[in-house]
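Every protein chain except one is present and positioned as in the full complex.
After this line comes chain A, so read on.
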Amino acid sequence: MKILVAVKRVVDHNVRIRVRPDGSGVETNGVRMSMNPFCKHAVEAAVQLAEAGQASEIVVVSIGPKASNDVILTALAMGAHRGILVETDAALETLAIAKLLAKVVDEEQPDLVLLGKQAVDDDSNHVGQMLAALTNRPQATFASEIKLDGHTLEVTREVDYGRETIDLALPAIVTADLRLNTPRNAALPMVMKARSKPLAVRPAAEFGVDLTPRLVVESVAPPAERAAGTTVASAIDLADIIVADVNEMEAI
């Protein structure tokens, strides 16, 4: 079985972001970048399937500027076999990303595509579902458990009411949630070895996809700041405050 994993380079999730004063966006210059956390879970899931002898090849793909090479290298160090960088400096919308990935799926014909459930920059949570539509494959989003039995995938999904289990036949698209696994930190020898694994760089323009944005972002603003509050001394004082609050609440 062949697995394709899509990984995105984003502002590291520990960085406290800053909105540019002119409202043009979030400052990414000089900010630490890393692989989107959900993508790490997707890579880990693929590597575990390979280690279990259930997958023979893991191809990792990232769409973005040249610097996205570093997240591909991270995935290769974790155990993926080869990488594809679809290079573009443009900030692409999720539909364009999904269309480019659909072209890669066309070329590579993977049995399983693993993605993160969302990228923590735009928090879109779109691409896996869009790719499933464009490639006409079944999808299982928000996966917290994956079991492969021959050509059938059993996926447990984290949903609003708890969890649910669904079955899907390969080829399929799965997006990873955080409780799917614990991503490994690649040891130094693996990091060294990653540099010798094949990494193809392909200009996005080569794929013949219309990448023109459909949305016009007018402004980006920081949320309203919460003013510092007061401290109370005891549970009794706190009860007074809560009772007063509840009495004031407007009934819905």
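The definition used in the following text is that contacts are C-beta pairs under 8 Å (C-beta built on N, C-alpha and C of every residue); 3 or more make two chains touch, one makes a residue touch a chain; residues count from 1.
Operating definition for what follows: contacts and distances are computed from a predicted model.
Matching "Inner membrane ABC transporter permease protein YcjO", "Nitrite reductase small subunit", "Electron transfer flavoprotein subunit alpha" or "NADH-quinone oxidoreductase" against the UniProt entry of the left-out chain gives the name "Electron transfer flavoprotein subunit alpha". Listed residues A:E51, A:D70, A:E164 or A:E206: the one in touch with the omitted chain is A:E164.
For chain A, the residues in touch with the chain missing from this view are 11, 13, 16-17, 19, 26, 93-95, 98, 117-118, 120-127, 129-134, 137-142, 144, 154, 156-169, 172, 177-179, 213-223, 226, 228-239, 241-243, 245-246, 249-250, 252.
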